[in-house]
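In this view, the complex is presented without one of its protein chains, the others remaining in place.
A, B and C are the chain letters, set down in written order, and residue numbers restart from 1 in every chain.
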Amino acid sequence: MLSVSDLTLERYFEPVFRPVSFTLKAGRALLITGANGSGKTTLIRLLAGVLRPSQGEARCDFERRVYIGHQLAVKDDLSVRENLHFMGKFQGRGASDIEDVIHHVGLRRVASQLARTLSAGQRKRCALARLLLSEASLWLLDEPYSNLDPQGMSMLDGMLHRHLQAGGACVLTTHGSLLPQGLETQELRLESGAAT
Amino acid sequence: MSHTPFILAAYGVATLLLLWGALAPVLRARKLKSEIRARLERTGD
Amino acid sequence: MSGTSAWHAFTALLRRDLVLAFRRRTEMFQPLIFLLVVVSLFPLGVGPSPQLLASIAPGVIWIAALLATVLSLDTLFRSDFEDGTLEQFVVSGHPLTAIAFAKILAHWMVAGVPLVLMTPLLSLWMNLSVDGMVVMLVTLVLGTPVLSLVGSIGGALTVSLKRGGQLLSLLVFPLYVPLLIVATNAVSAAVAGLPYTGQLGLMVAGLIAALTLAPFATAAALKLSLE
Partner (left out) sequence: MNPIMKFIHLMGSPPWFYQFSGRLIPWLWGLFVVLAACGLYLGLVKAPPDYLQGESARIMYIHVPSAWMSMMIYALMAVMGFVGLVWHVRIAEILAISSAPIGALFTAVALASGSLWGRPTWGTYWVWDARLTSELVLLFLYLGVIGLYSAFDEPRKAARAASLLALVGLVNLPIIHYSVTWWNTLHQGSSIGASGSSIHPSMLWPLLIMALATKFYYAANLLSRARIRLIEQDQRKNWVRELLQEGTA
């Protein structure tokens, strides 16, 4: 369970978004919406532990978290397989799962190409493979559907569905129409932090 | 070779530097406050 | 994160960094070529007389090694910062000091070791006597890791700055002063036939201090740069 109370971050001495409070139980997904620059990415990085809040706190008893941001952390000079191999080893996963994950995210054909040669959608799939490799129960996804083609979106829907069924939780930001289909989601709308 | 020019130079340089160090914040404060006051009037907060 | 998986992460990161370095071989040789160029400038600038070169040899070789290391520090964390890998390191829950240590070790193997291997050639150019060269080799073996360790703190502090390069050398040079003094003195003592074990002892102490303290400062600086 993730419980957040009165959380915000100050940049240039002003809160990026008005303090938020919510709780997210296992098996549920939280959709963070808001205009551009309202602080969606900042909030998700706060939840991921990359940023330290200026106020409030986020108590999370999911034992491991995985975060996929705008920057996909895919190395251009490594092949897809090498990238996934590193991601897996970094989280202590065996090499055997790598091939199934590559097949699952539909990158088998380009598995030995350098990541530099991949399209934006393929790079996003490569980054999303990190979700399957990590046993994290809390998924933090910053606009996961961007750059994905229809098959990619339905792949991600499936992954999310299975993750929530298995008792995981997920926080994802989105702007506009790209929403997960067929998922029970609670929504959180961010207001920009006016001068207090 | 009388040393007085060097003594005067040393204390002169020291006074100049310390004076500049002391005055810089005062001038900065005056400029900053007038900027903020101007902004306050303009935005009528 | 249990200890064993931190070790997996350490080895995986070290191997990945070495593979990445070999994939960009041309970039890998830059510090080395820079070292050769800088040292070969001195005879042109100062004049080729062997006695003069021999007397300034320890300082020249060490300052060139120092400059070459600083040159390669800027890229130490930059690519990981820009493509989001650094963020993943922080989220992964592994101790950031272990990750910083793996990066520093990889940097030393790629940028530090070649400097050590060049010592014979550089000593030849600078007319450094044989026992001077031997002690130069020892000081570089003990010293280049400290260059990487202390330098990585500057690298981590300036990684999020667009033009961090010049600032990095300003931050790091004062911290290199003790190392430069002790190392060059060890070599000139050897050349003059004086005892130099004391200086080497100081360098070993410096290495141990850097090994234990620098990764913590680097990890703190990395976490801070992500804010």
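We take it that a contact is a pair of C-beta atoms (placed from the backbone, for glycine too) under 8 Å apart; a residue touches a chain by one contact, two chains touch by 3 or more.
All figures in this text were calculated on a predicted structure; none of them were measured in a lab.
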Among displayed chains, the one left out touches A, B, C
By the document's definition of touch, the residue of C:Val37, C:Val204 or C:Leu224 touching the omitted chain is C:Leu224
Of the candidates C:Ile63, C:Leu175 or C:Leu211, the residue in contact with the absent chain is C:Leu175
Hidden partner sits against chain C at residues 153, 157-158, 160-161, 164, 167, 170-171, 173-175, 177-178, 181-182, 185, 213, 217, 220-221, 224-225, 227
In the full complex, chain A touches the hidden chain through residues 10-14, 52, 195-196
Where chain B meets the left-out chain, the residues are 1-4, 6-7, 9-11, 13-14, 17-18, 21-22, 25-26, 28-29, 32-33, 36-37, 39-40, 45
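The rule we apply is simple: only the chains that are shown with their structure count from here on.
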Between chain A and chain B, the Cα-mean centres are separated in Å by 51
Whole-Å distance, C-alpha centre of chain B to that of chain C, is 42
The distance between the C-alpha centres of chain A and chain C, rounded to whole Å, is 37
For chain B, residue numbers touching 2 or more other chains are none
Listed in rising order, chain C residues that touch 2 or more other chains are none
Touching chain A in the complex, chain C uses residues 4-5, 8-9, 11-13, 16, 19-20, 23-24, 82-85, 87-88, 90-94, 226-227
As the complex stands, chain A meets chain C at residues 45, 48-52, 64-67, 69-78, 82, 86, 89-92, 130
